[in-house]
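Every protein chain except one is present and positioned as in the full complex.
On to chain A.
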Amino acid sequence: MNSGVWEEVGFAKLWNEWCRTTDTTHLSPAEAFCIFYHLKSNPSVILCQCSCYVAEDQQYQWLEKVFGSCTRKNTQVTILTCRHVTDYKTSESTGSLPAPFLKALKTQNFKDPACCSLLEQPNIVHDLPAAVLSYCQVWKIPAILYLCYTDVMKLDLITVEAFKPILSSRSLKSLVKNIPQSTEILKKLMTTNEVQSNIYT
């Protein structure tokens, strides 16, 4: 989003038990949002920032509302998500895996190569990314899910950098500027989120 001018075009509002109340004066629970932006220079490119948990009994309705309003023809979907590395099943111990690492799952109609290896059996994906990919598979929409397995629970630079290979993919490279400087840009974007440690003050 740092590379272009994005305009907010809509949002999906929902509430479930996972939503946190940040407002301490009003006790009613906060609602969570998924915000949709389009690229001003090319409004057919839409980005969705989903920073809330969409519960399993809300996922189908979320899909119908979001995909119901856009045409299925000539649409391509890219999903980015993370999971903890202990979710990854392998014959080695998960402690020995080179986390973070990227895996991909794509629908039948997605013909481009993935930027990383595909997710091997018997691994599976749940939650909203799985709901979106299922929808795309059933309705023959080309879609790819990039899943980063990480060993940290909070946002960190190394995990975000694991997604770098996808910036060179056919669908995303035209959206990103200054790929060689991306590490510096990411560092700047992330310092605003870091909590300063005050153990020694």
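Note that in this section a contact is a pair of C-beta atoms (placed from the backbone, for glycine too) under 8 Å apart; a residue touches a chain by one contact, two chains touch by 3 or more; residues count from 1.
As a working rule, contacts and distances are computed from a predicted model.
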Name the absent chain by its UniProt protein name; which of "General transcription and DNA repair factor IIH helicase subunit XPD", "Adaptor related protein complex 3 subunit mu 2", "Proteasome assembly chaperone 2" or "Monocarboxylate transporter 2-like isoform X1" is it? "Proteasome assembly chaperone 2"
Contacting the left-out chain: of A:C116, A:A130 or A:L172, that is A:A130
For chain A, which residues reach the chain that was dropped from this view? 56-57, 59-61, 88-96, 105-108, 118-127, 130-131, 133-134, 137-139, 145
